Every structure is written in structure tokens, then in C-alpha cells.
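Of the protein chains in this complex, one is absent; all others appear in place.
Our next item is chain A:
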Amino acid sequence: MDKFSVLLFSGLTNGSVYGLVGLSLSLIYGANRVINFAQGEFVMIGTMSAILFMATYNLSLPVALVLTLGVVLAMALALEFAVYLPLRRRGAPPLTIMIGTMAFAITTMGLALLVWGPNQLSVPNILPMEPMTVGPLITNWQQLAIIGAFVAFLGLTWFILYRTSFGLAIRATGVDPKVALLMGIRSDRIVRFAFLFSATVSGLAGVLIGPLLGGQISIGVALTVKGFMAAILGGLGSPFAAAAGGLAIGVAEAMIAGYGNSLYAEPIIFLIILMILFVRPYGLLGDFEAARR
């Protein structure tokens, strides 16, 4: 039971981060049909900025958080203005823009290498990491904070999408951007919101997961891939399905690694996802995407 509980929480923690990346990818995809291959880099920059502001400059937590948020938001605007808008203006299809986001990801990693170097740095934890027991379960505050952030961002996303007029406009653009335009909805604003909101989500996820993953500039790529798998497994058309996909992958990964072999965890998971997609090509919860056709 102890082992199970430790694995479960470790899975839920990593899964929350995959899920938040998946949610971010899904929001952006809904707005402009682009998979943002730089999304994991936002998590990485969140982690590394936490090191910079909290450890290197020794700033207080609130100041460090605000500055970190500033960095990831500036990064989102850079992605929009330096990659997305110039390509869009020239009539580039989504596939071309995806390559643009990949270039942005690699450039970001290169710049991060100059600032932080290639080695793994220790990331200051905001909350205590000593094990504690909650009933029969064993966890720590840092893990609970990540899972809490996951739930909070899911709730916030749901509120925006389903309880505001702006959210309705986002969903309409996700269904059909051209018809949304006929309603007078400007997709540019929705795209900007999606980039900024996703950067916030991923950046804060980075601050929280940093102490557990370790601060290294290479962590972004794996997170992009797993976030993307999460979105595909759950269903790319819905940010909530994408988030659920992330949790599923995180937990499966921890269980397979814990009870089986950690070397084989990733191949086994991707194999399982492939099997599931044979049966449900739009993802486990992908009826939204399917209904669109």
C-alpha cells in the first residue's frame, strides 16, 4: 500500500504537468489549428526562472513568481510576434507554423543554454518536500501543490470557456474559425489569449515541478512530447480531455516503472496509447472532435 501510494502520487504529480501542457496545447490548437511544439519550453523556462530569481538573486517568493510570470508571458508574445503572426500574414498553413514553433523551441533551448549551462541545477522548493501521511496515503506538500494547481487551472479554464461570452467565442472559433469571423469574432484576439494563458499555466507548472524534475534546460522536449500524447490520448478537441489524458499517462508511467521496469515505461505507454487510438482514433474522450466532422 505504501509503495502504491508513493507511485500514485508521483504519477499524479507528473501527470498533472503533462495534463497542463496538454491543456495548453489543446487551447492553442482550438484557436488556430497549430500544435505549439514550444509548449514544453515554457515549463522549462518556468523552472529555470525560478532558479534564477529565487536562488541566484535570492528574491522573495512573490517577487520571484511575478518576475517568472513576466518572463514566460514575454516569451509567449515573442512566439506570437516573431513566429506566428509573420507566418500567418504570409498565408502559411498550420503545418508551416508548427515548424516555426519547433524552431522557436530550439532557439529557446539554445538561449537557455547560454544563461544556465548544460548541467542539472537544484531548484528551490516553495513548499516542504518531507513525506507526510494523509490517511493511508503518503505524499508531500510540493506534490499536493502541483495537483492543486492542476485542479485550479482546470476549474479556471472551465469557467472561462463555459461561463463567459469570451469563452463561448473561443469555443466557436475552435469549431469553425471562418464562421466565427462571420459573427464578427476576431480570431487574432483568441489566439493571443490562448498563447498568454497557456504560457501562464505552463510557466507556473514549471515553477512547481522544478524541484521534482530537477532544473535542466533539456526537460522541455520530453514535456512537449508527453503533453502532446496526453492531448491526443484524451482528445485534442477538448482541453479537459487533454488534461485527463495527461493524468492517465503520468499514473501509468509511474505504475509501470514502479512495478515493472522504469526503462520500459515509456515504450510500453506509447504502445498502449497506440492500441487505444486504433480503437478510438479521436482519443478516449474525443467525441467533440468527431462531432465536428
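By our rule, contacts are C-beta pairs under 8 Å (C-beta built on N, C-alpha and C of every residue); 3 or more make two chains touch, one makes a residue touch a chain; residues count from 1.
Note that in this section contacts and distances are computed from a predicted model.
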Protein name, per the UniProt record, of whichever chain is missing from view ("YeeE/YedE family protein", "Amino acid/amide ABC transporter ATP-binding protein 2 (HAAT family)", "RNA polymerase sigma factor" or "NADH-quinone oxidoreductase subunit M"): "Amino acid/amide ABC transporter ATP-binding protein 2 (HAAT family)"
Per the touch definition above, residue among A:12, A:44, A:185 or A:223 touching the missing chain: A:185
Touching residues on chain A - with respect to the absent chain: 165, 168-169, 171-172, 175-176, 178-186, 288, 291-292
